[in-house]
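Dumping the structure here so I can ask a few things about it.
Shown here: the complex without one of its protein chains, the others still in place.
Residue numbering begins at 1 within each chain, and the chains themselves are lettered A and B in the order written.
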Amino acid sequence: MSGDLRLTNVTKSFGPFTAVDDLTLTVPQGAFFALLGASGCGKTTTLRMVAGLEEPSAGQVTLGGTDITRLRPYQRPVNTVFQSYALFPHLSITENVAFGLRRKGVKNVAPQVEQMLSLVQLDDFGGRRPHQLSGGQQQRVALARALINHPQVLLLDEPLGALDLKLRRQMQIELKRIQTEVGITFVHVTHDQEEAMTMADTVAVMNDGRIEQLGAPAEIYEFPATPFVANFLGQSNLLAGTGGLARSGDDLSITAHGSRFTVPAARSRATGDKIYLGVRPEKLHLVTSEADVPSGFQHLTGTVTDSSYVGVSTQYLVRTAWDTELSVFAPNSGLGGSLPPGAEVTVAWNPAHAFLLDRLDGAGDATHALVEERA
Amino acid sequence: MSVAAIGAGTGSKQNEPPQKTGRAWLPYLLLLPAGLWLLLFFALPLVQLGATSLYDPTGSLSTGYAMTWSFGNYPEALDAYKWHFLRSLGYAAVATAICLLLGYPLAYAIAHRAGRWKNVLLVGVIAPFFTSFLIRTLAWKTILSDNGPLVEALRTLHLLGADGRLLATPTAVIMGLVYNFLPFMVLPLYASLERLDQRLLEAAGDLYAGPVSTFWKVTLPLSMPGVVAGTLLTFIPATGDYINAELLGTPREYMIGNVIDSAFLVRLDYPQAAALSFLLMAVVLLVVFVYVRRSGTEEIL
Partner (left out) sequence: MRRHWVLVTGLLVLLYLFLPIFVVAALSFNEPSSRLSYDFHRFTLDNWANPCGPGDMCDAVGRSIEIALLATLIATVLGTLMAFALARHRFRGRDATNLLIFMPMATPEVVMGSSLLALFVAGGVSLGFWTVVVAHVMFCVSFVVVTVKARLAGLDPRLEEAAMDLYAGEWQTFYRITLPLVAPGIVAAALLSFSLSFDDFIITNFNSGTTVTFPMYVWGAAQRGIPPQVNVIGTAMFLIAVLIVVAGEIINRRRAA
C-alpha cells in the first residue's frame, strides 16, 4: 500500500474508440516500471491519466491509497518527462528547472537547481535557452525539471525516443543510475523492448489498450503469456497443435503437424485443447543427423533455406516438411561449422525451454516477429 | 504579417482543438465581444444596405426614404453602370494577373534564393506600405507625369507617341492597382513557397524533369494554396478600389467604387448607391466562391 500507484479498471474512450480498456495495474513504490507496447496501443494515454492531463472515462487511480482520479495535474505529487521534452522556450535552463519549485512557493531555489543540474551533468548550462542545447542535453533538462520536485512518481513518456542509438544506450544507464540514487518510482513508457528489459525491474506489455503480461523482464521473456508477447518481446517459433489438456504425469503430451511432443506441465498456459507450442530461436539447436540429438531433447527435421551472419550469431531459416519456416539462432562460438542453404538438418530443443499457449481456433503457425522494432 | 498568416493557414486543414471538459460557456464568453462587434458593425450594416437598396428611389435624405421593396433599383443601377462594373472586374483581373507574374519570382527569390537576407527582403516587401498609400499613389502621379523623365524616355524610345502620355490612361490605373496590392500577392505566395522542400525539386531533376517541367509539375502545384490566397487577396480589394482611378485616371477610367462613392457622398442617391454596393459584394462573393471551388482549395474559407 504505502506509496504504490494503483490503476483500477481504468478505461479511456475517445468517442467510439477505446484507447485504454479496463486496465488494472499496480506499480510498487520505488520501482522502475516499464510500460512496453507498439505505437498507438495506449501507453501515452495511460500516463496522461496518471498525470491528470486526461480524465479516465471509468475507473480509479490511487497513489498511496489516496484517490487522485479527479485531481487537477497541479494537485498531484506526480511529474512528467514529456515525449518531446516540452521545455519552455522563453525561459532559461535554470528557470525551466526552477519552475515547479517556484510554483510551490519555494523561496530560495538556487541551491536545489544547482544540485539538480549537476546530477544531470549540466552544471554550466543554466543560463542558456532550451534551443541552444543538443537533444540529449534537452532530455536531461526535462528530467531535472521534473525530478527537482521530488514527486512520488515520475512519468517518462518515451524519453529517449528522439536520441540516436549511442546516446540512447548511454542515457539508459544514466537514467537507471539516477533512479537508484533518488529512489523515486519511475514509470517509463517505451516501444523499445530492449530498453524496457535493460532498465526496468517490472515490465508491463501493452496491446490494444490492455495489459497482456506483467512481470520481471526475464520472467516475461522466458515464459510469455500470450502469442503477442511471445513475438513482441523478442521472437518465438509458435507451432499450431492440439492436446493442451492431455496430461501424463508432470508433462503434457501434444500433437503438432502429425508429430508428438512433450512439454512440462509447469510450462503450459493452455486452458483448452488448441495450443501453440513455442520455442525461442536461440533455444533451437541444429544438428546434422538424428543421432546427434542430445538425450532428453525433442526434434524435427527440415531444410535450411537461408542463413544470415550477424556477428554474435548466425540466423537460419529452416523449412519444415509442412512448409513453415522456423527461425534458429546459432551462436558463433567457434564450435560447429556453418550450414549452407539446402542442407538437411535436424532441429532439437530441450522441452524445459518450450512453452504452451492457448491458440485461437483456425490460427496457424506464427514464427516471425510481429513488430520489427529493434533500432 | 497577417497576410502571411492567411497564406500559412491555407496549406492544411486547421487541426481541431481538443475538447475541453467543463466550462462550456467559456468559448462563448471569449468570442462574445468581437462577435458582437462584427455582427453589429459588419453584418447588420449589410442588412441595412440591403434594405436601403430597396427604398423608394424618389425619396431623398432630407425628406426621408420609404421602404417600398423597389427591386427595380437593381436593374436600373446595373443598366446605368454596367460598364463601370465590367471595367472594375477587367482592371482587377488584369492587375491580379500582373501581380502574379511579378510576385511569383519575388516570392520565390525570397523563399529560396535570399539566404540570410530572407528577413530583410521580406521586410522590404512590406516596408513601402508603411507610408500612407495615398501619398504613394500621389508619388506615382509625379513619376508618370507628362513632363517627368519616364514619359520623356519612353517618347525618345518611340514606345510612346510624341504627345503620348501615361497619366490619365487605363495603363496608369492598372499599374497603380498592381503597385498597391502586390504585397497581398507576394506574402501568401512566400508562405507557401517557403514550405516547399528544395529536395523535391532536386528529386524532380533527378527524375529527368528539366527546370521548366519541374516548375509546372512540382513547384506550381505545391504552391497553389499561396496562388489562390494571393489572387483573392489582390482581386477583392482591387475590384472595389477607386483611389487609383481617381488619382491616376480620368472619369473615363472610373471604376464602380467611384460611382458608389459619389452616389453616397455627392449625389446622395442612397437607394441606387446601396444597390450598386450590394451588387458589387454579390459579384465579388460569386467570383470568390466559384474560383475557390474551381481551384479545389475550399479549406481557405
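Keep in mind that, in the parts below, a residue touches a chain if its C-beta (ideal position, glycine included) is under 8 Å from a C-beta of that chain, and two chains touch if they have at least 3 such contacts.
Just so we're clear, the structure is a prediction, and the values are computed from it rather than from any experiment.
Only one residue in the set B:Ala66, B:Leu86, B:Ala127 or B:Ala203 touches the chain that does not appear here, and it is B:Ala127. Remark: the omitted chain is touched by one listed residue; of A:Asn149, A:Thr190, A:Asn237 or A:Thr320 this is A:Asn149. On the side of subunit A, touch with the chain left out of the figure occurs at residues 51-53, 72-74, 78-80, 82-84, 86-90, 99-100, 103-104, 129, 131, 145-146, 149.
For subunit B, the residues in touch with the chain missing from this view are 1-2, 5-6, 8-9, 14-20, 24, 26-28, 30-31, 33-35, 37-39, 41-46, 48-49, 51-52, 61, 102-103, 105-110, 113-114, 119, 121, 123-125, 127-143, 145, 147-148, 179, 182-183, 211, 232-233, 236-237, 239-243, 247, 256-257, 260-261, 264-265, 270, 273-274, 277-278, 280-281, 284-285, 288, 301.
The definition used in the following text is that only the chains that are shown with their structure count from here on.
Averaged C-alpha coordinates give centres for subunit A and subunit B that are 58 Å from one another.
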